[in-house]
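What follows is a set of notes on a single structure, which appears directly below.
Note that this is a trimmed complex: some chains were dropped, and none of the rest were shifted.
Think of it as A, B and C in the order they're written, each chain with its own count starting at 1.
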Amino acid sequence: MTEPVLSLRGISKRYGPLQVLKNVDLDVYPGEVVALLGENGAGKSTLSGIIAGSRAPSDGTMTWLGQPYAPAAPRDAIDKGVVLIHQELQLLPHLSIAENVFIGRWPMKNGMIDRAQMVHRAQEQLARLNLHIPATRKVAGLSTANQQLIEIAKALALKARLLILDEPTAALGGAETEALFEQVRKLRSQGVGIIYISHRMEEIRKITDRIVVLRDGERVHEFADSSTPVRTIVESMVGRSLDRMFPALPEPSSRAVLQVSGLSSPDGSFRDVTFEVHAGEIFGIAGLVGAGRTELVRAISGADPISAGSIRLEGMELKLRAPSDAIAKGIVMVPEDRKDQGLVVGHRISENIVYANLDKLGGRWITAGMKRVFAEKAVAKFGVKGRAEQYASDLSGGNQQKVVIAKWLMREPKVVVLDEPTRGIDVGARAGIYDIIVNLAKQGVAVIVVSSDLEEVLGVSNRILVLAQGRQAGILTRGEANDVSVMELATI
Amino acid sequence: MVAIDIHEQSRPSTTWRSKLTGATGPLVGLLALCIFLTISTDTFLSLRNGLNILDQITVLGIMAVGMTFVILIGGIDLSVGSVLALAMMVMGWTANIAGLPIGVGIVFALIASGLSGLIVGLMVTMFRVPAFIATLAMMSAVRGVANMITDGQQIVGFPDWFTMLAIDRHFGVLTATVFLMLAVVAVAWLFLHFRSEGRMLYAIGGNPEVARLAGIKVQLVTVLVYVASGVLAGLAGIVLAARLDSVQPSSGLGYELDTIAAVVIGGTSLSGGAGGIGGTLIGVLIIGVLRNGLNLVNVSPFLQQVIIGIVIVLAVGAETIRKRRVA
Amino acid sequence: KEVKKIGLAVANLQANFFNQIKQSVEDEAKKRGIQVVTVDAKGDGPTQVNQIQDLLTQSIDALIYIPAGAAAASVPVKLAKSAGVPVVNVDRNADGAPGDTFLATDSVASAKAVCDYILKQAGGKGKMVIIHGQKGTTPEVDRSKGCGESLKANPGVKVVAEQYSNIWAQDEGFQIMQNMLQANPDVTIVFAQADALALGAAQAIKVANPQQKIVLGGFDGDTAALEALSKGVFDVTATQQTQKMGREAVANAVKLASGDKVPPVQLLDATLTTKDNVAGFIANHP
């Protein structure tokens, strides 16, 4: 084989007493896709950051095309051709898509930015990902999926020799993922080295050539062949065997808890939606990206206004003017975007958990001890890898997601809405979350799960509502639902 | 690389210190300042001077509490100086021109200042005018109204019991006004730390959308915070009236910057969501001790301005240096 | 009692008039071997109360007090009295609690003199504008009063516009005059209640370059203004005796501290200053 583009030797990273990476070696060769796998908090993003120059390693050396490599800032890495797509979106909402795509490297003519050229080239990049939004539009207000695609276009616009993708598909649906893979394959054939990070096992097998597994910051395994059975890979990741993903679903009662009828949004992102969810039922909502699933559940939880229709809880019609109204009635929502809607990232985990439970903490005087005890209970119950007093920003992406879920489920609600609940969560923990969901149902809670991961909706739902372009395309029972029937409804 | 590490350095874990969130540097600065002044003058370290300093910071201290609330939710209030003047004039007019009891004047003054806060709150929440603009506009308009009450004239002379509130040192130590300030600070501290409404301010400042989705009534709380800031500025005006035994519509000019400075020096972040009353108290004390101390060491007024600038930076910069050492 | 240390509380050092008094007090005290502790309230009454507390903490033997904002005037005097420190009020005094003595310029009479002069220069008729100081302050009220007396005696003069400054600053004078000329291009007489305002107004007149001659009067006798007056930038001012005021303040402080009696009010007159007599004032400010 040829010389590796990048070699890591003995890379370690400490945060104070916490050792996040231990002695990691890694080689990436041109024209190959290396999968980097590991549980939440295993150190994948940290390692990517080190390679891309945004964090400094505590120890170890890196070699770039045979030369010593120690980027002092992201700029140094970009100049060499190391491009990282971050796990969290890194976009500037007030600027246009085109400016975001070429951020810091805008096309120039005579010392001035060539705006026409910039827009034109950005539009080309978007087209490669099947995205046909005008590149002159501002980023603010775009859906998460589209923002993720722009983030990818941003990376593709740079001339990469090593491309790192940190969970690029966590917010994407099947079609977008396919468009991305096409680009990845093209780059691979051009000899670009690629590191691919994901928690979606089927993707790993589809696109990667080699698999490296991290556990607790150590490199524990390498599979030279991506056709290794998922079971084996997962075992080496989690360190134990995982017998099943989806637990058996309980039988829902016949008592309808939530009844939605003729619901429409003022901006038409969903229209005339009618369904009911029973106690102990898990109700899935599926659809393509942009189908209006998020808007629908936001309306149900009082976050957005509605223009027509009604929402009834246990027979009582609700007038929801703000999320507080819904919460008071026992409807809670785990939002789609943890960074902007789920967490105050600059605050401690305990604070974040308390924010959603201020009224639950016995009376209205809250001592530090009460907060800590409450938060520690939540952290333990939902398997967050972190201490209650840590800042949310210091957690890995998946663990942040667990905090968001914990924060809401501590309320013991009647209706739980989960929008993309396992976004960025590792396989092991995902099984844990499914257990939590099923347990909720067993206690008689009505659960709504929105997910772009078809396997997930199919696996945990008693019934599935399919939305297509904001219309209700149909409701499938567990018996009727499968890949084909859902996709058929979603695309009509 | 250094820069990066600063960015990532692990934050100190919870200890008693974290109650002062970000204010350890300023606290060190305050102590250093006090030690320096004790050594270089023979008048600084005395009970009498200590009590003087407390007297001198009452007005700033009370206003800074309201400003801490406002800044914690990510807002700003430039109108406090004008509202202080309005409250003074309303009270003075009610007591000395309309001839009602001064107690009624105080109530009217607090209502007027609360109303001004309410208008700000509604502009910010209902009409989405940025807080900076809304309070800047109020700063101008309220000053105009304060002036119009007496056509720019001062009002002098209140009942003795009223002015004695700022003079009489009960038990030989605290005047009623100083006691009032300490009570306001203590209540605010308890409120922020132990009341769920207090924690709401942090949540809103941290991220208003997250707070809204968490079921917090962001708009209501925001309005109430501006009302609180207005009422506290009005209260400060009444204290000032007692202290000066007179009211004039030009009072409190430029106090908004002093007040914001005290809060920010105390480690409360202007972007909201971080900080607290403990820090604000330290910030107020730094400003108070600095002004008092520089008068005592007899520095020329122009040089004083330079020194004040340097000390403020050092007090706040100490925080950075401390963090570097920890990292 | 021998005087070793005097406290000097200045209203606002950014105003030339006060700055001159400060310099004179410091010079005079140096001559007599007395230490001066100076504090600057930057125009804020409450700040001045704090500063006087701090001065008293340092056991000064006498206080020279230029009140910032008339309203706060009484409290510092009460504080000093209760500490047994004699007070010399300069420029402003408080009704309720006057200082042991009060040194000031007779503003009403001097303002009348300035206005008499400019009205006469204009031939006792024409359109006039007045740029007031900060509305409601003692100097503004007194100077308006003095000029008003002069106007009563000259019915041929019509005041067509009056505007108020907020901080007695030169660029305010400029802006106000520019706008006044815009609204009333045929103005021939201007009274600006302070030299800074007058200098600003003079510049605005120069910029507008009107056909008619405009007579412009100021007040105070700031060093820079006298300089400008000698160059014909404007026509007349009333030079306050700042140097003398400073010297007298120290002398009175010493007398009071040693228990001597001094009159409660001592008014100095401001000298009407024009191009003809300005040279003497520049060489040797009174």
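Going forward, a residue touches a chain if its C-beta (ideal position, glycine included) is under 8 Å from a C-beta of that chain, and two chains touch if they have at least 3 such contacts.
In this text the structure is predicted, and so the values were computed from the model without any measurement.
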item	value
Total chain copies in the file, per protein type	A x1, B x2, C x1
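In the analysis below, only the chains that are shown with their structure count from here on.
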item	value
Chain occupying the most central position, where position means C-alpha average	B
Furthest chain, CA centroid comparison against chain C	A
Geometric centre distance via CA averages, chain C-chain B, whole Å	34
Chain centre separation in whole Å, for chain B relative to chain A (CA means)	43
Distance between the centres, which are taken as Cα means, of chain C and chain A, whole angstrom	71
Contacting residues of chain B [partner chain A, same complex]	1, 4-5, 8, 10-11, 13-14, 193-197, 199-200, 202-203, 206-207, 209-217, 273-274
Complex contact set, residues of chain B against chain C	43, 46, 48-49, 52, 55-56, 59, 147, 151-157, 240, 243-251, 253-254, 291-292, 295-296, 298, 300-302, 304
For the chain A and chain B complex, residues of the former touching the latter	15-16, 18, 54-56, 72-73, 303, 322-324, 326-328, 333, 335, 340-347, 351, 354-356, 358-359, 361, 364-368, 389, 391, 394, 407
